[in-house]
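A protein chain is absent from this complex, but the other protein chains hold their places.
Right, chain A next:
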Amino acid sequence: MTALLEFQNVDVFYGPIQALRNVSLSINEGETVSLIGANGAGKSTLLMSIFGQPRAAQGNILYQGQDITRKTAHFVASNGIAQAPEGRHVFPDMSVEENLLMGTIPIGTKWVDEDMQRMFDLFPRLKERRNQRAMTMSGGEQQMLAIARALMSRPKLLLLDEPSLGLAPIVVKHIFQILRELAQSGMTIFLVEQNANHALKLSDRAYVMVTGEIRMTGTGQELLADPQVQEAYLGGH
């Protein structure tokens, strides 16, 4: 099986500061892979470097075998990689349906009705609020909307940047429930998360990132059981 997305020895700099050091990782088709790490470890940088923002100074990023290291953000985003950005970033003045419609930009509106229906099946809460403006919804609902919007482009790879950010534990649980359903349906998911407990339970494989380097890798269960990971990310119990 070839990797859907592959990082090969990627270095990324913000001016003089090195944010990613020699990062290599791969995501296979149909897998759920998560990347966990503390604040400032470089998780979001890694995710954004897929879109060339910031651009990798060294190394290659391959998507379906094609080098996308130097491609523009919109090229990457419109070729099967969809992202639910950190902090949700839904369009505040647009209704739920319009937000979903925006998600179809890369593929056009050919399947919009069908896909929208599917999103409403996946997130019944969004169906209730279909004509409501996104800014008037709760954080959890906005996160659902951000995920649904990303799915509207029928991506091959779904990138999620901290879907649990700023949400109540019960809502986080609900969101991960939905992500599990998505993963079981065959969606390839790359999850960047601080909430290691939830992320590891969901993932087939996971990477642990510390100050810009990949320190550990293994299956979700292995990492959950690892004493070091427990100590650092799971509250030591």
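Going forward, a residue touches a chain if its C-beta (ideal position, glycine included) is under 8 Å from a C-beta of that chain, and two chains touch if they have at least 3 such contacts; residues count from 1.
Rule of thumb we're sticking to: contacts and distances are computed from a predicted model.
Novice: Can you tell which of "Xanthine dehydrogenase family protein", "Branched-chain amino acid transport system permease protein", "ABC transmembrane type-1 domain-containing protein" or "Membrane protein" UniProt lists for the chain that's not drawn?
Specialist: Protein name of the absent chain (UniProt record): "Branched-chain amino acid transport system permease protein".
Novice: Check each of A:Leu20, A:Ile61, A:Ala77 or A:Leu126 against the chain that is not shown and name the one that touches it.
Specialist: Checking each option in A:Leu20, A:Ile61, A:Ala77 or A:Leu126, the one touching the absent chain turns out to be A:Ala77.
Novice: Would you indicate which residue among A:Leu5, A:Ile68, A:Met116 or A:Met144 is in contact with the undisplayed chain?
Specialist: Final answer for the missing-chain contact: A:Met116.
Novice: Of the residues listed, A:Asp93, A:Glu128 or A:Glu231, which one is in contact with the missing chain?
Specialist: A:Asp93
Novice: Please pick, from A:Ala3, A:Met102 or A:Leu234, the residue that touches the omitted chain in the full complex.
Specialist: Looking across A:Ala3, A:Met102 or A:Leu234, the contact with the absent chain belongs to A:Met102.
Novice: Using the touch definition up top, pick the residue from A:Lys156, A:His174 or A:Arg215 that touches the left-out chain.
Specialist: If we include the chain that is not displayed, A:Lys156 is the one touching it.
Novice: Name every residue on chain A in touch with the hidden partner chain.
Specialist: 29-30, 51, 72-78, 82-85, 89-95, 97-98, 101-103, 105-106, 110-111, 113-118, 122, 131, 133, 135, 149-151, 153-156, 158, 182, 185-187
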